[in-house]
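A single protein chain has been omitted from the complex, and every remaining protein chain is retained in its original position.
Should a chain be cited, it is by its letter among A and B, assigned in written order, with residues numbered from 1 in that chain.
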Amino acid sequence: MQNLLEIKDLKIKTLRNKEEVMLLDKVNLNIAPGQCLGIVGESGCGKSITANSLLKLLPYPLSVSSGNAMFKSPSLGMVDLLNLEENAMRGIRGKEIAMIFQEPMTSLDPIFTIERQMKEALEFHHPHMPENEKHERCVEVLKQVNIPRIEQTLASYPHQLSGGQLQRIMIAIALINTPALLIADEPTTALDVTIQAQILELMNNLKHEQNASVMFITHDLGVIAETSEQVAVFYSGHIVEEASAEELFYRPAHPYTEGLIRSISSLNEKGNQLYSIPGNVPPGGELKSYCRFYDRCKYAEDSCKRGLPMLVEVAPKHYCRCFRHSMEVEV
Amino acid sequence: MSDIKRITKKRKFRKDNTLYLLLRDPLGRAGFMGIALIVLLAIFAPYISNFDVAEIHSKDRLQAPNSTYWFGTDNFGRDIFSRIVYGARVSLIVGIVSVSIAAGIGFILGIISGYFEGRIETTIMMVMDVLFAFPSILLALLIVAVLGTSIVNTMIAIGIVNIPVFTRTVRASVKSIKSLDFVADAKSIGLKDRDILIRHIAPNSLASFIVQATLALSSAILTEATMSFLGLGIRPPEPSWGSMLSESRAFMELAPWMVIFPALFIILTILSFNILGDALRDVLDPKLKL
Partner (left out) sequence: MKNYIIRRLLTLIPVLLGISVAIFLIMQLIPGDVVTGILGIEETPELRAMWERRLGLDKPLVVQYFNWISGVVRGDFGESFRTGAKVFPEILSRFAVSAELALIACIVAWIIALPLGVLSALKRNSITDRIVRIIALLGVSVPNFATATLLILFLALAFGYYSPIRYVSFLENPLVNLEIMLFPAIVMGGSMAGSVMRMTRSSLLEVLRQDFIKAVRAKGAPERVTIMRHAFKNASIPIVTLVGMQMGILMGGTVVIEQIFSIPGLGQYLLTGIFQRDYPIVQGSVLFMAFIYVFINLLVDIIYTYIDPRISYS
């Protein structure tokens, strides 16, 4: 296997009023070493739970119902993340796969100093590392993420720092053990636009420096354009389109992707009204048995209700799930 | 104006469903049934009880429970069942009257201090802080020590002790509601302060107020029982569960039923109120959920 991570047929379910409800079905994704995979979709489409399931961090009552995720672990060799026992998983979390979260303001423990929380990430994986070495490592990564006044920052508590600074620190914590894969779950959503740009630039630089693979989750296709080589578009619990970033932007095949692109490009054209795709994402658990974008699609025809379209290759390495490109029905 | 409509509408919807939601929850149902039992005992005490509460059967002292004396008799030969039944009446009356005193005064003070800022608020809250600084049972004991023991003084003492809780709850919710847009809207269409208070703020503070009242009722009943137990509440021969339990201590090995029945009813009552209070809080005000 040349990929760092291969997710096969991932399905995630939850319990609602004591009944099992599907949230995510048949997701297949690959990440090559050093590659950045962008996952885009509106909130509630299943992109965050996909990421959380990889580290077994799904909140109760969500759980993986089937599928596997083969990860080429530097220490353990090939492992299936979804069926890994808790102890082995703990060795991977924060060391080989690190995660950055959406809300920097609430993702750090409010009652410990930054230094303590950074050192923790080292302590969990290198219990015998001497204090001064830990300190040096903290300073080093904080430099990488461009934190000014490092010693002062280390002594601070989270409430004394800004959202932008905290997200840099979260990135620093994620990088502290030089992970092979970095999962960034909407890392810029909660930040100001100017800070967003800085964080994105930082992440791009780091990706090149460290040669880490990145899974970048966002609802903002504009952010994808700046970061990712490969893109998967999620809609209502499954992938509706996947292609290289270039291919996707120039030749979008799925009406939903088309809508997403239109809604960002309309921002750049003066005088145009802001475009938005009509309607809302269907709530999780209402996964339809026919094309799930049907209600919001401008090309929708009655024949679209005949079943769930299959994800098929519409151009080389370009996959799409739409009856306009292929009549094949998912079974 | 749309805000007024929205909030009022929401409240109505909730009010219609409170009882339904409460009874759907098994714990809520249990609490409700426990209280219903006590209330029924209190209301129909004369029909349920077999004997007069003070009637002394000198030949039947310390009788174990039997077909005549269902819960047995005490050291004077009085029927424990009848005293328990009438005791429910005393407990509930003391509880309801003292909570009404506390809630009434607390509600008014809370509304005033929440709505009008400045010196009135500072003064009221200072007095409340001082009252609150006392451990509550101590204040109640002090008041009764000074006024003397009687059923009325017990109610007054428990009432005074519970004022600050209500004032604070009401004041807090008035303040939070006041900051909502619809109060400004009401002002802008020319409603007077008093009208805003009565028509909009008061009804909207109701949810947390009801929860508080349920909890206060249970604590008032508990305080009464405690004070009577100490001999500083209801005076004999008036039956109070607290004093019955206290009197039983000298005879408890001879007549354990003298201990067990009053204890059981006190526990049942407080437990029911607490369960109902919890369930009510979950239904009316999920934010307060512990």
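Everything below uses one rule, namely that contacts are C-beta pairs under 8 Å (C-beta built on N, C-alpha and C of every residue); 3 or more make two chains touch, one makes a residue touch a chain.
All of these numbers come straight from a predicted model, not from anything done at the bench.
Listed residues B:I38, B:I177, B:A213 or B:I266: the one in touch with the omitted chain is B:I266.
Considering B:E55, B:D129 or B:D195, the position touching the chain not shown turns out to be B:D129 (whole complex).
Along chain A, the points of touch with the absent chain fall at residues 52, 55, 57, 59, 86, 90-95, 98-99, 101, 103, 106-112, 120-121, 124-125, 157, 159, 170, 173. By the touch definition given at the top, chain B reaches the unshown chain through residues 126-127, 129-131, 133-138, 141-148, 218, 222, 225-226, 229-232, 242, 245-246, 248-249, 252-253, 256, 259-260, 263, 266-267, 270-271, 274-275, 278, 289-290.
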